[in-house]
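Worksheet: the structure to be examined is printed underneath.
Only one protein chain is missing from this complex, and each of the others stays in its spot.
Chain naming follows the written order as A and B, and within any one chain the residues start at number 1.
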Amino acid sequence: MTELLIAPPASPGPPREGDALPGRRAVRAARRSRPPLLLVIPGLVTAAVALLPLVYLGVRSFEDGTGVVADVLLRERTARLLLRSLLLAGAVTTACLAIGVALAWLTVRSDLPGRRFWAVLAALPLAIPTYVAGFAWISLLPDLAGFFGAFVVLTACSYPYVLLPVAAALRRMDPAGEEVARSLGLSPWQAFRRATLPQLRPALAAGGLLVALYTLSDFGAVSIMRFDAFTRVIYTSYRSSFDRTPAAVLGLLLVAVTLVLVWLEARSRGRASYSRVGQGGARQGAVSRLGRRRLPALLLPATVAGLSLGLPAAALLYWTAVGVRGGLPGSDLGGAAATSLAFAALGALVTTLLAIPVGVLAARRAGRLPRLLERASWAGHALPGIVVAFSLVFLSVRYAFPLYQRTPVLVLAYAVLFLPLAIGAVHASAAQSPPGLEEVARSTGAGPTAVLRRVTLPLAAPGIGAGAVLVFLTCMKELPATLLLQPLGSGTLATKLWTETGVAAYSAAAPYAALLVLLSALPTYLLGMRTGAFDGRGRR
Amino acid sequence: MSRRPRRWRTASTVLLTTALLLSATACGSGSDEDEELAAAAEAGSLVVYSGRNENLVGPLLEKFTAATGIPVATRYGGSAELAAQLLEEGSRSPASVFLSQDAGALGALQDAGRLDPLPAAELAKVPQQYRSPEGRWVGTAARSRVLVYNPDLVPAGELPRSVFDLTDPKYKGKVGYAPTNASFQSFVTGMRVTAGEERTRAFLQGLKANEPKAYEGNATIVDAVNTGAIPYGLVNHYYLYEKAAEAGGLDKLTARNYLFPGDDPGSLVNVTGVAVLAGRSNPNALSFVGYLLGNEAQTYFAQVTKEYPLVDEVDADIPGLPPLSSLQGPKIDLSQLDSLEDTLKLLDDVGLT
Partner (left out) sequence: MSEPALRVRGVHKSYDAPVLTGLDLDVPAGSLVALLGPSGCGKTTLLRIVAGFERSEAGSVEVGGRLVEGPGQVLPPERRRVGVVPQEGALFPHLSVHDNVAFGLPRQERKGLRPEEVLELVGLAGLGSRMPHELSGGQQQRVAVARALAPRPSLVLLDEPFSALDAGLRAAVRAEVRASLRAAGASAVLVTHDQQEALSVADVVAVVRDGRVVQAADPWSVYAAPADLGVATFVGETIVLGGEAAGGTVSSPLGAHRTDSALRGQVAVVIRPEQLELAPADLPCVPAVVSHREFYGHDALLRLALPGGATATARTAGHPLPEVGAHVEVGVRGPVVVFPA
């Protein structure tokens, strides 16, 4: 990552003369200088928070000795499980990359009819929890259960993680590269593949990583589709043996897989830096004419929207209609919505605050420490919610008992689970403003704190806001950790939904699901409108 | 630079402010609740972890409070998850009482030494096979596995004598089941415990060869049988009665329950149960157990959740529901139903997942 920060810009501005660029070496040196404690200390706190589950998993895994760990790891079933989970993650990620790139290109770079409408619509599946989508699919097509069902549901729910950063990157990309490629005799497709696609690599890598980890940690889709992936086995392990060691060992394995994926992603970005130097914005990308394919091209966004939005929406509407005949839950609905919003808002706030030091450090400083801090933040992201919840049960009962089963511990669980989403956004937006601005600010007499407060954060605010929205959305949908950690007597839309489906009262559950999706749709819409902030250029 | 960033900045400011306000509300309401709870705890209220669904037992807990004046604070979750949570919490658990959907979770807590013994007087109210041999948990209501069938599709007298008969090719493609449902899994566990590993494996392989139709839940199976989409389904008995209540009476439905005669594993009887957690000597916990085994609660189980009451003097007045005493089912220690892991391994081996 050190090298990445100082490599030549991807889209060089007008050529500069002399050593007007303060020398790459100079920049590197500046970034290598000791990072300010103001950021390092909170950054360490953040990393410690993210690593909390490892303490628990370590204790639980090794309490019966290493023999048990080896036993669980060496089981044939574990290997099969790993293979199955990775296959699913690979398939979902590949599909999401294909759909994400195609939709991003159609909505940003082509003259697709109504492309703004499709652009907004295409982001909305983020608002739909996998357990809702999964239920909609299985109630329509019971035979879908298994690998294919899990694949369809996860792809439909998570392709926006690729779409948003890719669309943002396309929007910002200078079309000159593609034009030059065309002038050198390449066909439009060749030009896209050889000039544009390579520039999309960081966005693709970042989005792909999120999708892969989402797939690994998701429980809703694999349980409804009855596909034995990691999370489902971890759940059944808790459920079946009441022996928490195997689940903990599998959890550790999952963390290891996550870290490997994070490392692979960092490698796959290649040696390019993507922070714009130079003045002003890139020229708006030219629109490619689809010609006779203009109408057929509509099939893709329409199909994707139909499968990812239309189908769950129809199922929800149907069940809500059935439910309305039996009387709405009324006041419960409002209370649950308020609780959901409050928990999610707190989760977004705390997660974002924790993310800021790590994200800013990672954007501004090269070197081992910022990189370590940023990677550490991924530790909890691929863990199923229930594992994180048990970790916090274990730790807070022992070391923070007064907070146990209080809002703060729940919010902490959200932070552990979703930190990378916020850190990515902070990193990306902080990386966009040239470091020179901060130096100038220092030279006018402002100290590091003042610079952070008056320059870095205001400039990164839109991106940080987008990250907060993303975390908010994800918290709204979170179920397992909420169930175990929410204060006694409270209920969110997600937990109420769970309660209702627990007695198979789908019609009673539907209004909760519908409200959950509706309340998440607004922030998703905002996120879609502001794709630039969540553009995957962070986390190098 | 365009003007858009400024507009977005306004939007994000609004969002952030909203988030802050909401958070403040959450803290406010959270601490209110916390204070309430703290106050309640001092006043001798009862913290209950319930693996039973809020919709099913919530009203009952309200009745308890109304009857005794003891406030109850409840955490709802899956029985197994809550049992695991109780194990993680250890002796500092805030919970005094654990209501479980099945005996397995109670057995696990008992094995971990987390349960207090119950008074003999309470235990004695319930038949021996529906409580812990060690006297640390007691059943509150029972349910049996049944074969739900559609009389229009199944000629009289063609009903199988035993659940093992379902491997016969004549049932090919005709049986609905919910392979991931806990109730199906504990049925398999019961079969393993009573009929043995090998016979169970053979049964599952035969069942699989017969291409049963997998459903997500028991209720959807009953629906499918009732509409004639499939002739048979392996479910718990009460789903039919719930459906009947929704439809306005059993006579409005086509589907009927069928109990395999004798001690067939297909008619396994499992219980929901209650236990008092060790370490919290809350006298109200025992009142609660007493209440659940009393007339009001037992009647509630019979009438509302359509389960079999376990206390002798209470009669379930559900049309079509045979009396508890007529149920035979396999004879097992229900605590043994905690060996679910082997069941899952078996299901995995056979490929029924």
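Quick note on the criterion: a residue touches a chain if its C-beta (ideal position, glycine included) is under 8 Å from a C-beta of that chain, and two chains touch if they have at least 3 such contacts.
Everything quoted here is computed from the prediction, not taken from an experiment.
Chemist: Of A:65, A:306, A:334 or A:436, which residue touches the hidden chain?
Modeler: Going through A:65, A:306, A:334 or A:436 one by one, A:436 is the residue touching the chain not shown.
Chemist: For subunit A, which residues reach the chain that was dropped from this view?
Modeler: Listed in rising order, the touching residues are 16-20, 22-23, 25-26, 28-30, 33, 279, 433-434, 436-437, 439-448, 450, 454-455, 458-459.
By our rule, only the chains that are shown with their structure count from here on.
Chemist: Could you grab the centroid distance between subunit A and subunit B? Build each centroid from C-alpha atoms only and quote it in angstrom.
Modeler: It comes to 35 Å between the two C-alpha centres.
Chemist: How about subunit A: which of its residues touch subunit B in the complex?
Modeler: Where subunit A meets subunit B, its residues are 77, 135, 138-139, 142, 145, 223-224, 226, 228, 236-244, 280-281, 338-339, 341-343, 345-346, 348-349, 386, 390, 393-394, 397-398, 401, 404-407, 461-462, 464-466, 468-469, 472, 480, 483-484, 487-491, 495, 499-500, 502-505, 508, 523, 526, 530, 533.
Chemist: Please output the residues of subunit B touching subunit A within their complex, sorted ascending.
Modeler: Interface residues on the subunit B side: 1-2, 5, 8-9, 11-12, 15-16, 18-20, 22-23, 25-27, 29-30, 33-34, 36-37, 47, 53-56, 73-78, 80-81, 83-85, 87-90, 92-94, 105, 108, 111-112, 179-180, 182, 185, 213-220, 239, 242, 338, 340-341, 343-345, 348, 353.
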